[in-house]
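Every protein chain except one is present and positioned as in the full complex.
Labels for the chains are A, B and C, by order of writing; each one numbers its residues from 1.
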């Protein structure tokens, strides 16, 4: 599947600021960047590799008090949709070093609190079936309610509140997978089927020696997502983080199949 | 049912301390104190009414660095077992003033976080049936695991962790009832069927214009409980609170049908 | 001091709702209601006493999906400004029953976490001086930043974040006073010096056998506040609470010296 991505962003800042950006589709497994263009006006850009070596992050030194940004890209997504049920979890002692950190709790994902629930509800299922059951449980138990969560909402609140947006779905999925001793991480992505169009948050789970994309909201398949960045939770994959206050003037995300 | 209660308690303190005690069975609806005796050695006692006017609390000024206490009582429990299903919740505008505070969240019971879950799972049921369903859900979903919680555990953690002791069961019950807009409060009580024998925590729910005892652990019926104290949650019904450090040397609770 | 109060409120509801209101100035110590008028259109009102018997709360059954409200009153405030430094804390064993609950933690005020800090920083000071020092510390350490907190912010976050609005100042004051074993509670009030004009949250502290008003924001003196309601924290003194979603269309609070 070929995607065109077109993002426009305008923020008002308190003055010159160093803004951290994670918004370019990554050249990574299962997707290829055909073309891309990023325009940040007269901001000075420094690039570093993203977490886990996926994609790039940008330190943008914005000289004035306006950040205006345009990002356009075309991406070929070649990964197939995942059939989670047929995949296997790996025994812990075979997990590679780069995967082990994604077994652990993080700022928003207190997976240590969920071990008993996950064992009781899903413990009888083998790896991929367990992950599929967790994903389906989240999709059916949670309601997608824009505005029902904020940047402070953690997974204990989401689990009790039974509602949220994509970040909350991804957090709960990562949390339950980790509680089941299966590595999982948060993923920022673009998808043409995200409604309404916006940056999207999904998850990756480590099964059969590879990462597999999972969208617990049910909006997107693994074959309909262009990965931007990965990390432990929403803090690691924020598309834009300023040092001082930043007021969003406008943001538009437009992703289409072409 | 007639109960005999015999409590012995020995704490080591850092020095003279003013200890707050809530451990005498209350003379209140559905139970009558036949005899009682409290011995705290040379501590000086000041009594005040308990929260909501139920029972008495004691400020005990302990002169040395040892608190030794013996409490013995006989109580006639005359309240019947509750049939929750046949009771009705009252419309909010008919709730009396003294009941309204028990609709609200408290230190351990963030009931504001559970509204969506309770509506989704139990919203279709009328008052008493809803309460019975909540009680049964808690009993079947939670595992009673001594040591699985501590004085810091709140109801978000209990809900995720699916285990706890009597205080956690009572907290989750109060939380879900409040989330359903039905007043509920925590209750300290003695019961002959508490295993192992200890101070017990249960709940009261306001249905059909009266408080009804509910033990979500399934250990005790309303007719097998002698109420000590009520409050918003465990902080309000602690049997013993010192100002300085206090090390428990021994504690025994012995409650029997006679 | 004589105050005129004029409040207009307009909320859009999802349908008929039972709204809980705490917005009338209370006839209580130190203030007298000279006149008052509440207009809620065709809503049906049921009144109950407020927490601790202070003022009244209203269950308003709003028939449609609009709540329009106008409240006008004149209040004579006769209480003097408090000189906290000259007041004494009471020994615990002399605290009356109705005051004891305000020693304990609540939903937003985890006072149990602050005992060591308060002892270390303020432990050497006697009662009223300790309270004055706590109040002054809060005023100087916190920055008043509208929008820096929300309905979820608890006192641990306020203490770390060092900013907030009136509710956060009141919470931190109650928390530190309780941690010092001095009863304190949250108070909703009107004040002509609240800038910008809005419902205000302050605190009361129990010294020398009486409650004394304290405004840690420094905006209002005890002689410039008309008390509406008291409670353990913001949840107990909310001016308006609906059962379903409620969207504020407009709110104006106008309090003047006359």
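Note that in this section contacts are C-beta pairs under 8 Å (C-beta built on N, C-alpha and C of every residue); 3 or more make two chains touch, one makes a residue touch a chain.
Just so it is clear, the structure is predicted and the values come from calculations on it, not from any experiment.
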item: Of A:95, A:186 or A:227, the one touching the omitted chain in the full complex; value: A:95
item: Residues of chain A (touch criterion as defined above) contacting the omitted chain; value: 18, 20, 44, 46, 48-51, 57, 59, 61, 91-97, 100-101, 104-107, 109-110, 112, 181, 231-232, 235-236, 243
item: Hidden partner interface residues of chain C, rising order; value: 110, 113-117, 120, 143, 155-157, 159-163
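Assume only the chains that are shown with their structure count from here on.
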item: For chain B placed onto chain C, the superposition rotation in degrees, Cα atoms, nearest 5; value: 180
item: Centre-to-centre distance between chain B and chain A (centres being mean Cα positions), rounded to whole Å; value: 44
item: For chain A paired with chain C, centre-to-centre distance based on mean C-alpha positions, whole Å; value: 41
item: Contacts with two or more other chains, residues of chain B listed in rising order; value: 110
